[in-house]
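To start, the structure itself, in structure tokens.
Partial view: only certain chains, each at its native spot in the assembly.
Letters are used for the chains, namely A and B, taken in the order the chains are written, and counting of residues starts over at 1 for each.
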Amino acid sequence: MVKPVLVLNGPNLNLLGVREPEIYGTTTLEDVRSACTTRAESLGLSVDFHQSNHEGELVDLIQRSKTDNSGIVINAAAYTHTSVAIMDALKMCGIPIVEVHLSNIYQREPFRHHSYVSSVANGVICGFGSKGYELALEAMEQIINA
Amino acid sequence: MVKPVLVLNGPNLNLLGVREPEIYGTTTLEDVRSACTTRAESLGLSVDFHQSNHEGELVDLIQRSKTDNSGIVINAAAYTHTSVAIMDALKMCGIPIVEVHLSNIYQREPFRHHSYVSSVANGVICGFGSKGYELALEAMEQIINA
């Protein structure tokens, strides 16, 4: 049986839909988890869903994924642009990786245009809000079953 | 009734699946068109599918899309990185735009890391081969019906 897909969320995403809903919308991280679970099921997959503000914890989770998961869908948030440690962990995990971002990072500040994750991911999806997580799971399903 | 989505393909994509299939795979642009048509239908959409090697023709097609289409899915290929004219046309068309690339452009040569299209698109999907076009259409459907 296929092992669950690790859906990993980086710093400050725990506040999604809680802070400034007039700007970021009212979808919470709990809503994202729920949408991921539903879509995963319809694709014959399951998900492990995590969030952390700590770079080291994210590295720990990625290291464990090699044995526990069949793929990683990751929104590393701010660490996308600064963490070589997360990039190194991803490179060593040996399972497919899909990078996802809620917003189109290429329309934000210049320092958000570069992603350490992109250089080790199979593909990237950004700019479609929480819908992007669902698309990432469908892309993951195709890679796993290719 | 919803107007068709313009699916626009840039230079050299007409050779997809024809040249060096051992490298790029055997999926042809005709196969991509067919997959797009099928997925569009299942989403309640239809597609206008075009390819051109000429920057000016792509600008012409984008200009016309304002009245003829409900959205644009664009893989501008090489013009992604060099065409301010395409970027300007996209900015003026006033309909949703999803950028798609077959490969993960952030793992290729540095001059392919910058996209003029990204700065005017709603979102970006790259690295999932022709599957990316289908995901782009699903993302487009959600934007159109939001």
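Note that in this section a contact is a pair of C-beta atoms (placed from the backbone, for glycine too) under 8 Å apart; a residue touches a chain by one contact, two chains touch by 3 or more.
Since we're looking at a predicted model, the values are computed, not measured.
Novice: Which copy number describes the whole complex, given 2 displayed chains of the same sequence?
Specialist: Across the complete structure, the repeated chain appears 12 times.
Convention: only the chains that are shown with their structure count from here on.
Novice: Rounded to a multiple of 5, how large is the rotation, in degrees, that superposes the C-alpha trace of subunit A on subunit B?
Specialist: With C-alpha atoms aligned, the rotation comes to 180 degrees.
Novice: Using mean CA coordinates as chain centres, what's the gap between subunit A and subunit B in Å?
Specialist: It comes to 24 Å between the two C-alpha centres.
Novice: With touch defined as at the start, can you tell me which subunit A residues reach subunit B in the complex?
Specialist: 104, 106-107, 115, 118-119, 121-128, 131-132, 135, 138-139, 142-143
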